[in-house]
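Here the complex is missing a single protein chain, while all its other protein chains stay put.
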């Protein structure tokens, strides 16, 4: 019984391990430095956005607009290249992500509306802006050589992107478990009213959560655009589903209050490893869909069965509570 | 004992305003449209809007139940619609148009049931459950038809669906019938009251002998069936169906329901509200297209609109003392 | 030998028969295909190129969905000395050094041919609408761009009233067409739809609005069966047939020649046929 619960606790790790082992046995050429490093590079885009989303989900919020921010930030970083030069333009792109996140955060906190609906709306808005400023045409950067350099593999394992991803996720792990603001994020996601009553500025935490998520989506978008030397209004339109899946597979609870950075790392790597393995075997896309949908549901159902205890009054998740943000208790 | 005069009815005015707000907005769009564009205020145009909104409208009726029961959203709608459309056409040569339609809707209901079981009985978050089931469902549908377009083989059924009765398009009549039934169920029947109670306070409803799991699951079954009907009708009108026919319908439906002021937290909302939201969005889109507003700008306006709608709703609700 | 085939999608009316034809021909040529599906997601495709390189295949066939974004991936393939060709859609000038050849129909050219057909049908003047595919999608950009540029080139008197996106979706086309018909009414002299599915949507909307009036000249692309039917009955003026089967076959055959060390041309088009009432009985529909 104790082993079972231990196994369930580290289920992401186990699933990841199983995926890797089975793939290594079935798929020729799977276990090699190039495959792994390129697999990691692929996972990095999802991973960077997942980092931001992990924080938001723990805080009991969600950001559906990340895919649009991803595209918009990339476009800006490309379009401004002639005027600003590559690196300043890239910085501008990240700032765009930050601003988009700030808009999300200010609206969610200020209007006190559910982030699911609100970011659904801003997803539309940011995507529209991306189409608007590009006239729905992809835009091209000034220097293809820079892109090629950026896609280089260093130390046999890391690209710039994947190194950033791994570094950030370790930082996030430290931040979430060892710092006071990190713990407060859990408090806000688990019971926003109680957090507010204890003097935690939950509004501010949520706001910066959105800014953080927006910044990372922007960063991912800028990197993608730099690597491909292209900014396109259609980039990232299906990204958010995969990202949510990765974060949730990593054990972060979508209702808030629970989650970890290492879990997200596991989730991102599992999905990445699985995709690469299936592509190596020419598994049709729709079969891949079925498999990943199945794994998602399986893991979440497992999570539920582990955590079905008697519901205490205080044990209801903030995400579904009447007042996701503080509205001052009730009678 | 305690005197009653401490209690006033301060929330009534706010409540009325929140109800009237949308109607005022709809009137404003109609007014603007009539002034700005000669083609707008005509029977033909209104019939167009009505026909265009009927298919998504049927999904809206189901989605209202999902939001009210506290089920957040059903993201598997595209898969269910595809299932309805493809089966209702694909099975025609084998079993005839009517049985195909019935089978298609039944299978869509089964997908809804799967969602419902996961959400209601296993306690899986609805976003995740419907996302997963939708992905799997769409994958299976694609695998089944291999991506090719399925064509209709029974023109008579198409004519029936595309036809008019008393000058009103048949799809619109079907939509109206479903909306009325949906409204009746949600507002007048015990099932609807159960749905509202489950969304309002799950544990209290459970402790009041409401079969909460079934009620929660039921909302997804209703949405599955609605999306199946919607998909079937879509297939019949188009006489062709691809796996991706349903893309975007989930967002359109959620948008309409939310603009209509139905609470995404559950426990509050009605079918007429959701439909008012739909009418508003559709009329606005219609005016923008007639005015030649570019697609990106339309998206921008629609997004801004949702922000305003939910923001206003939250503000009113707060002053209403919810 | 193994060839990596990064296709547009596994499940799509045009792509599926193209993929199947490619696979079948590959079997005859004894080439193993590693098939990756982008599912119409450019970003996915750019990363799948990496997978191909990692897998160490002998050649890459790429179905580009964007004129630029794949260049770094193609460059990496070149570094690994893997030859790459493009199928179905070309890429921008900058991509030229990285690919050996492009086979397939040229979406831009299709736009041009559609312009010619519509110009001819309208006698060089009139007002038309363009029902376009997804905004930002490579095929849409090519087909719309080719059409508009060609009209200018031949200094046609045709005026484009509006371009609306209907995402290659029949229902969306139906809905926007209703509004277009309401809006322009009798001013509408012709329609150019980026594919036959959307043309179908327009026809349905037209029949709803004007049950007795004949449709204005409509030009579509793809050469679907039902478009042929519409051309026969006169509901549609023309479509442009591009055969997915030939598309797929030509690509793998070209790749086979490259693998055998042959030189190939950098541009190998598949034939595009404009189908009107005159030749509708003699041409095979594409799918």
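By written order: A, B and C. Residues from 1 in each chain.
Heads up, the rule we're going with is that contacts are C-beta pairs under 8 Å (C-beta built on N, C-alpha and C of every residue); 3 or more make two chains touch, one makes a residue touch a chain.
Everything that follows uses one rule, which is that contacts and distances are computed from a predicted model.
Engineer: For the chain omitted from this view, which of "Stage 0 sporulation protein KC", "Na(+)/H(+) antiporter subunit D", "Cytochrome c oxidase subunit 2" or "ATP-binding cassette domain-containing protein" is its UniProt protein name?
Structural biologist: When "Stage 0 sporulation protein KC", "Na(+)/H(+) antiporter subunit D", "Cytochrome c oxidase subunit 2" or "ATP-binding cassette domain-containing protein" are compared with UniProt, the left-out chain turns out to be "ATP-binding cassette domain-containing protein".
Engineer: Taking the complete complex into account, tell me which visible chains touch the one left out.
Structural biologist: Those shown chains that the absent chain touches are A, B.
Engineer: Identify the residue among A:191, A:215 or A:292 that touches the chain left out of the display.
Structural biologist: A:191
Engineer: Who touches the missing chain here, B:73, B:179 or B:197?
Structural biologist: B:197
Engineer: Which is it among B:231, B:267 or B:296 that touches the chain not included here?
Structural biologist: From the options B:231, B:267 or B:296, the contact with the absent chain belongs to B:267.
Engineer: Quickly run down the residues of chain A that touch the omitted chain.
Structural biologist: 178-184, 186-187, 189-191, 193-201, 257-258, 309-310, 312-316, 322, 328-331
Engineer: Over the whole complex, note the residues of chain B touching the chain we left out.
Structural biologist: Residues of chain B in contact with the hidden chain: 1-4, 6-11, 14, 184-185, 188-191, 193-194, 196-197, 200-201, 203-211, 267-268, 319-322.
Going forward, only the chains that are shown with their structure count from here on.
Engineer: Of the chain pairs A-C and A-B, which one is connected by the greater count of C-beta contacts?
Structural biologist: If we tally the C-beta pairs in contact for A-C and A-B, the bigger total goes to A-B.
Engineer: In whole angstrom, how far does the Cα centroid of chain A sit from the Cα centroid of chain C?
Structural biologist: 34
Engineer: With centres defined as the mean C-alpha position, give me the chain A-chain B separation in Å.
Structural biologist: 29
Engineer: Of all the residues in chain A, which ones touch at least 2 other chains?
Structural biologist: 131, 136, 284-286
Engineer: Give me the residues of chain B that touch two or more other chains.
Structural biologist: 142-143, 295-296
Engineer: Taking the touch rule as given, give the residues of chain C at its contact with chain B in the complex, in rising order.
Structural biologist: 9-13, 15-17, 135, 162, 164-165, 169-171, 174-176, 178-180, 182-183, 185, 197, 200-201, 204, 208-209, 224-226, 287
Engineer: Give the list of chain B residues in touch with chain A in this complex.
Structural biologist: 70, 72-73, 118, 122-125, 127-129, 131-136, 138-140, 142-143, 203, 251, 254-255, 258, 264-266, 294-300, 302-307, 310-311, 313-315, 318, 322
Engineer: Okay, in this complex, where on chain A does chain C touch?
Structural biologist: Residues 29, 32, 34-35, 38-39, 41-42, 45, 131, 134, 136-138, 140, 144, 147-148, 150-151, 224, 227-230, 232-239, 276, 279-280, 282, 284-286.
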